[in-house]
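One chain of protein is taken out of this complex; the other chains stay put.
On to subunit A.
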Amino acid sequence: MSAEVETVADKQATAGALLRVSSQKISRLMDLVGELSLSVSETVNSPDLDHTGDRTQFEAAAHRLNMIVREVQDAATELRLVPVDEVFKRLKRMIREMERQTGKRITLEVNGADTAIDKMVADRLYDPLLHVLRNSADHGLEQTEERIAVGKPEKGVITLSAAQVGSEVQIVVGDDGRGLNREKILGIARKRGLYGPDEEPTNSKLWKVIFEPGFSTAEKVSNLSGRGVGMDVLNTTMRDLRGRIAVDSTEGVGTQVSLHIPVSLAFLDCILLRQGTHLFAVPVEDIFEIVKPDAESCMSISAGSRSEMLRLRESHVPVCRLEHFYGDTLPDLAPLSDTVVIVLKAGSRLIAVPVDEVLDRQQVVMKPLSGVLAQVRASWGCALLGTGEVALVLDAERLAAGER
């Protein structure tokens, strides 16, 4: 997606050419475009087509049609893109409030405010970003005296920047404060049983615990943050938006929290899988590797709840059987070596999901699960396939969390 959002200058120059369109109308158009692309691929792949004769003309026309559909898809997606500045502007207004409440002096620097993002995503970003920002102001930045003592400028700096990287938007909230305290965080993480007393996780792994629900190192709970509730909002939103969170911190220099979010929620690049009678789809960015295991790389552990492991070069990856997870009654499981195993990235971990068949890679239209389908676990939603079929889009992280 090479979407450019018009800048203010553009808007003024072409003021007469701008239209205000309700978001419902655009959603309707998006739905129709989705249906159009499905119908086209249904037509082009129709089993009624004669496959014997010379189909050069047809193939060429079908190819052109597909190209056009893809372009219409992109153009329609672009309609819903807005500059991330919409959110940033609202956040800017909160800075003075934070200065008042913390008694710290803060400068907010904003970069990449014209980065384009799906309006639906933008609308949901405010609350989580506000929490990250509050955390930076409250825990990240030092009090003025402390800053002067360590030779930092009196005014703390919080940077809010956005940039598009591939099909993702990265939003980074950084501060030039005291940074995360490894000892303190590791101490609490151990106390809460997240790490054993001898475990020494790498920094990038350890920092993630600050997003655990209820995790707070703040000695006193302030008005702004420290209750550990804000991070829940962040986690929930990021999960809904299919985003990822990363933290980078250097003691004494500052902390950066970055949110990686897909630019658009409308279309999803997926690999399609078949397991038994069910069809599943997995977003390509969640796939670590697809392997055809041989007998040596499969290991089953009878102790406990009869779990399986897959050896992947030097490491062992826990196997998550979809049949088990979803409680389908299947007495005999196919031996691992008879399946194709999709190794999925579930946060910082990997899980191995055996399936009967890997089918295809497709751009799918995703629909939320509603009504009686809302209870289906570990899924982002339903994917409508070009063939008219429906597949369940798997959420690797929730799949991994649910196994135990």
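To be clear about the criterion, a residue touches a chain if its C-beta (ideal position, glycine included) is under 8 Å from a C-beta of that chain, and two chains touch if they have at least 3 such contacts; residues count from 1.
Here, contacts and distances are computed from a predicted model.
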{"item": "Among \"Chemotaxis protein CheW\", \"Acyl carrier protein\", \"Cytochrome c oxidase subunit 1\" or \"ATP-dependent helicase Lhr and Lhr-like helicase\", the UniProt name of the subunit that does not appear here", "value": "\"Chemotaxis protein CheW\""}
{"item": "Candidate in contact with the missing chain, chosen from A:Gln24, A:Ser46 or A:Thr277", "value": "A:Thr277"}
{"item": "Hidden partner chain, touching residue among A:Leu91, A:Leu268, A:Cys298 or A:Leu384", "value": "A:Leu384"}
{"item": "Of A:Phe88, A:Tyr326 or A:Trp380, the one touching the omitted chain in the full complex", "value": "A:Tyr326"}
{"item": "Where the unshown chain meets subunit A, residue by residue", "value": "31, 34-35, 38, 277-279, 322, 326-328, 365, 367, 370-377, 379, 382, 384, 388-390, 392"}
